[in-house]
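For reference, the structure discussed in these notes is given below.
Heads up, one of the protein chains got dropped from this complex, but the rest are sitting where they should.
What follows is chain A.
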Amino acid sequence: MDFVVEMKGITKVFPGVRANENVNFQLKKGEIHVLLGENGAGKTTLMNILYGLYQPDEGEIFVKGKKINIKSPSDAIANGIGMVHQHFMLVQNFTVAENIVLGKEPKKSINLDMNKAVEDTKKIADAYGFKIDPNSVIEDITVGQQQKVEILKALYRGAEILILDEPTAVLTPQEIEELGVILKNLVKEGKSIILITHKLKEVMGMSDRVTIIRRGKVINTVNTKETNIEQLAEMMVGRKVNLVVEKKPANPKEVIFKVEKLEALDHRGLLALKGIDLQVRAGEILGIAGVDGNGQTELLEVITGLRKAKSGKVIINNKDVTGKSPKEIIESGISNIPEDRHKRGLVLKYSLAENSILGMHSKKPFANGIMMNYAKIKEFARKLIDEFDVRTPNEDVAASSLSGGNQQKMVVAREIAKDPDLIIAAQPTRGLDVGAIEYIHKRLVAERDKGRGVLLVSLELDEVMALSDRIAVIYDGEIVGVLDAKDATENDLGILMAGGTLESQSKGGVQ
């Protein structure tokens, strides 16, 4: 038998969703196999089944030719399957070695044998070419290193088959490259690897074979060498897609929005913004690139009035709105597509009509004094639904009953309808399918062309590069560089995102 893992006819149904339907999946020994699919296609569900987190409703799993029943992650581990989740599961104030041995500690009688733990960690790290200090504490090391710890943890438990769920989401381009090297080393040592991703570029760079999943069904399994990005995109989405955002050169005008020497604390009371300076002009898109957790969230919260600034200024249309309430800031001409549409963007139990006026609900014509005018509100919601092609039976259904893409379209529609001077778009396409991404990108560019300023914050470097006219890189609460999008390369941005400096850094743009 050549397959280390074989999943046959897997079906898994969640209330209202067929997450997997008769899925067949085979992993060869010593290969890197990508599971490619859009968000919600069912790739993670399939791997959670393999790792024992879910039980399939139908289907069989064979590991090394033997049929097995995986009831829990410990069954999976016993069969040599290890999984690194998208969100790491590490104890923040333990050391690397302590985290790696956790749950399978070497013991000296009843005491933890810490020396052996450190030794084991070193041995296993050296064997696979990981550069990591077993004695450093998790909260002090980078996200890229934390990921290595997660991989080592799986290897320490004897994993022969490694599942990595969206491993590149939190990494800089350079760290992604490093991960590629690590994975190649692992394969050389005889491990087999499954990568879950929706990023086409990485598929081409890292894998041997690709299995494409769409709406819970396997579309095809192909050899990476025999395919290309366009073909993969088409199989993933089900139609030809335009991977490039079409836009004319920007025609920027006067500066409409400024942030000056902004400082703010995060929720732990630590300085998260260390003197941010930014300017956005009418008619341009300023993108902010950066690895998650470098102050993006705090920056947007301060701008929109959800967090207090420690010092510094936020200025829109020459008006200082620092420390003003969210309501006053909305009314000053800033609208905001929030990074988490479920937490901030929508009141999920409210109807679309009620959601369509959030932030404008006390304004005419939606309200007259304290009485609301529901006829007008519904008319307005219908207009947005039509214009933005929100797929919904009507405007009375709860926002929660819509798909993520349609929910996001509703949020985008509402924020544009506020007729703002500046649109803040935070991760505007997170978790959306390619069709919705295309639409929202087009819409943001259209708003730019109408003369609005757009401040785009995204963790997807590709998105920032595709949309922005200028790119500011944020690192550790500071803007470490502003580049003209025409001159910005992935490599340069990557170096800045990791806290490095560019030798030839032009002080281009308005900094």
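Criterion: a residue touches a chain if its C-beta (ideal position, glycine included) is under 8 Å from a C-beta of that chain, and two chains touch if they have at least 3 such contacts; residues count from 1.
The rule we apply is simple: contacts and distances are computed from a predicted model.
Participant: Since a chain is absent, check the UniProt entry for it and pick the matching name: "Nucleoside ABC transporter membrane protein", "Glucose-1-phosphate adenylyltransferase", "Nitrite reductase small subunit NirD" or "Tryptophan synthase beta chain".
Facilitator: "Nucleoside ABC transporter membrane protein"
Participant: Considering the complete complex, identify which of A:108, A:184 or A:361 is in touch with the unshown chain.
Facilitator: Only one listed residue reaches the unshown chain, and that is A:361.
Participant: I'm checking contacts with the chain that's been left out. Which of A:41, A:218 or A:264 qualifies?
Facilitator: Spelled out, the listed residue whose C-beta touches the missing chain is A:41.
Participant: Hey, which chain A residues sit against the chain that's not shown?
Facilitator: 14-17, 19, 39-45, 48, 304, 306, 325-331, 336, 338, 343-350, 354, 358-359, 361-362, 367, 370-372, 374
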